[in-house]
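A single protein chain has been omitted from the complex, and every remaining protein chain is retained in its original position.
For reference, chains read A and B in written order, and residue numbers begin at 1 within each chain.
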Amino acid sequence: MRYAGKKMITMLLTLFAVTLFVFLAFHLISGDPATSMLGTDATPERIAALRQELGLNDPVLVQYGRWAKGFLTGDMGTSYSYRLPVGEMVLDKLPVTVTLTIMAFILIVIISVPMGIYTARHAGGWVDRAIYMVNQVIMAFPPFFAGILITLVFGRIFRLFTPGGYVSYEKSFAGFVSYLFFPALAIALPKAAMAVKLLRSSLISESKLDYVRTAYSRGNATRDVLYKHVLKNALIPLITFLGMALADMIAGSLIIEQVFGIPGLGRILLSAISNRDYPVVMAVIVCIAVLVLLVNMAVDIIYGLVDPRITVE
Amino acid sequence: MKRKGLKGLPMVFVLTTLAIALSGCSGDKKEETSSQITIGIPQDIEESLDPHKAVGAGTEEILFNLFEGLVKPESDGSLIPAVASAYEESEGGRVYTFTLREGVKFHDGSAVTAEDVKYSIDKCADTSNGGPLVEAYSNIESFEIKDASTVVMTLKEADTEFLAYMTTAIIPTANENPDTNPIGTGPYKFVSRSPQENFVVERFEDYWGEPAGIRDVTFRICSNTDSLVMDLEGGSIDMFARVTATQAAELSDRFEILEGTMNLVQAMYLNHEAEIFQDVRVRKALCYAIDPEEIMMMVSDGKGTEIGSSMFPAFGKYYMEELNDTYNQDIEKAKRLLEEAGYANGLSFTITVPSNYQQHIDTAQVLVEQFKAIGVDAKIQLIEWDSWLSDVYQNRDYEATVVGVDASSLTGSSLLRRFTSTAGNNFVNYSNADYDAAFEEGISSTDDARKTKYYKECERILAEDAVNVYIQDLPEFVALNKKYTGYEFYPLYVQDIAKLRLAQ
Partner (left out) sequence: MAVNVNRKKNYNLILGGGLTGVIMLFILIGIFYTPYDPDAMNAADKFAGVSIRHLMGCDNFGRDVFSRVLEGSRTTWLVAAGTVFIGTFFGVILGALTGYYGGIVDEILMRVNDAVFAFPSILLALTFISISGSGRYQVVIALGIAFIPSFARIVRGEFIKCKNMDYVKNARLQGAGDFRIMFVHILPNTLTVLLSAVMIGFNNAVLAEAGMSFLGIGVQPPDASLGRMLAEAQSYLFRAPAYAVFPGVVIILMVLGFSLLGDGLKNE
């Protein structure tokens, strides 16, 4: 409980800092919601009037205070550009990003765990060597380029999905999930490559420890040793990595969303930034930050489950 | 227990993923429904859906299908009666009388009344928010309801072009959420929108005129325009209105490529407040340095229409092709002019370009190279559209910028007014008494020949005074799946979807 309380306080502090930074940043960037809303037909008088109406002439801290007060009372405001309630807009897009992230995560796990174990057990073999090189190359691909190539290969040549044919989850969940498969793959591949590498090296270093030798000398079969003792201990760094990867994916699938035309949080964030639609930007950032925090908490709990010696302070 | 979990779980994952992947294959495409079309658009409609408040060109071209004014533009550039069935011009263009069409309905089923018309016009003429929504409406003296089907508009000063502004959308007095729930009288009505995903409309069955050819229309936001060819070939979109020359060349014969022009004046606009551009010799030198042909070659495979002043060919009678030859590339002459102006050792300036327009960025890159030949060192600075609006357009804090300026209405003045010294949107800070006088003559003359003469005089001044470095009217390539036909180009920035129909 104390743990949860402490985490809550740090989260609130972080959120406070991030939202304040974002607000200040918007103050520094040229252009504001009023010019964005009025476009090329605007006269200086009309811009001034709209700025007044939106309260953009107030000192930045007053504006921040107004936003924070609204947020704390559950009112995230209205999008300047879409004129829709921000809460509704963000909640509508949240499942997209979450599903994409979960799918990518599942892919990472199913790719990296078997491969990691295999390469560790056959370390030095040619398969290990080949997988190592392939992984290195995958990690060297710029993400957007990988996305384009995946679209080209699986969408254009093999016709396994319709490029740009995103289906809303409200319309057909199966269609939604099947469209997200390849974007998820594009996100997962580089991370899976890193995970394989990590799992392999932690398995190898773990298997050199004394207790493993002891287990061998007691006549345990290799397989048993690997699963029972080594894997369990080697999982700790992997879990840390997966936690970080998950957090990273929530905040950073922006480019893949853009490449595959997926209307997730990243796209909303990007367009809101360029429209100076800061109620939306703030809401998305808070949303991402909370998700990341939840992931971090989950990682801590899983540590405890895998290794009871690690207790949450 | 644990061991089993570890081994079993991946298996489940593999199976689900396989199932997902397979459903992806068999899911293929939906069967061709009788009349529906998906149209790709490069950016979302990220603003109010109230036609009077909407400002984005991308929004206006779609809302064109939802709303109509008393009159509406046709593809040949003429104005045809819409909500009004007839109109009459009297007192030399000072009084306009409109007869409302019988039986025109809004999308919510209610009939259009004279009150709705007055409300719509009044809303755009309202000055309480720092100025009228339609600037030209400051010329309206009164707008009165004569009887249930007749409205009379009186202007302060006669203006024979004023009808072109009566395309202002007629909206119902009673609409609580015009920002998110657009109700108009157009051939299509709003169904739904999902931010960054799509915008859906369907045919309005009670439309007064010829009903639209296709029932369901989805505008899908294509965030990555680089994969448009794949999107079109894969079938996720059936049409895209502005593919590049390269993309047009890559599309298979399942698509028809229609070629038109974007109807805008692409130029390197110069800030006349900037010290270097106050000298006409410098401006002329820049005009002599460039070769529009080469720019077109580089940017759009040689397609495009050269222009020499702030007017494009779609305007027919006002367009002056001869002005294209005011400056033909002449490096020596350009250098000499620079020398005379005291820039023998070269000069440098920054070209600010909005980062969301690839064709303007590409043009600017070619310009930079062409300027190098006369010893001018130009730097490109990309900024976001919104920063462009505030820094360049509103605050006029820039040296040069490459953009395309379009006409907001079908009048010559919509392109020429901005260069008069007092115009609010004179973002190049141009000031020339001769120009102001010629424009004043043009706008106030009721005789068409005389008006044309003075507008041409304005264009000539713009060209000869090298106000801006004029380049071209950009080519527009529309990719349309051959399942559909009937696309028509307009001299304005609109997409008329109602004219599309299935090809058979």
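In the analysis below, a contact is a pair of C-beta atoms (placed from the backbone, for glycine too) under 8 Å apart; a residue touches a chain by one contact, two chains touch by 3 or more.
None of the values given here were measured: they were computed from a predicted structure.
Visitor: Which residue, B:V280, B:M297 or B:L502, contacts the hidden chain when the whole complex is considered?
Guide: B:M297
Visitor: One chain is left out of this view; which of B:D44, B:E384 or B:D496 touches it in the full complex?
Guide: Considering the complete complex, B:E384 is the one touching the chain left out.
Visitor: Kindly state which of the options B:I361, B:A423 or B:A437 is in contact with the chain not pictured.
Guide: Of the listed residues, the one touching the omitted chain is B:I361.
Visitor: Name every residue on chain B in touch with the hidden partner chain.
Guide: 225-226, 229, 244, 246-247, 249-250, 294, 297-298, 355-356, 358, 361-362, 364-366, 368-369, 379-384, 387
Visitor: Contacts of chain A with the missing chain: which residues?
Guide: Against the missing chain, chain A presents residues 10, 13-14, 17-18, 21-22, 25, 28-30, 123-124, 129, 136-137, 139-145, 148, 152, 251, 254-255, 258, 269-270, 273, 281, 285, 288-289, 292.
Rule of thumb we're sticking to: only the chains that are shown with their structure count from here on.
Visitor: Counting only Cα atoms for the centres, state how far chain A is from chain B in Å.
Guide: Roughly 37 Å, centre to centre.
Visitor: Taking the touch rule as given, give the residues of chain B at its contact with chain A in the complex, in rising order.
Guide: Spelled out, the residues of chain B in touch with chain A are 2-3, 6, 10, 13-14, 16-17, 20-21, 23-25, 27, 29, 40, 43-44, 46-49, 53, 55-56, 129-131, 133, 135, 179-180, 194-197, 220-224, 226-228, 230-231, 233-237, 383-391, 393-394, 408, 424-425.
Visitor: Inside the complex, what are the residues of chain A that reach chain B?
Guide: The touching residues are 29-32, 35-50, 53, 81-84, 89, 92-93, 106-107, 109-110, 113-114, 148, 151-152, 155-156, 159-166, 168, 174-175, 177-179, 181, 227-228, 231-232, 257-261, 263, 267-268, 271, 274-277.
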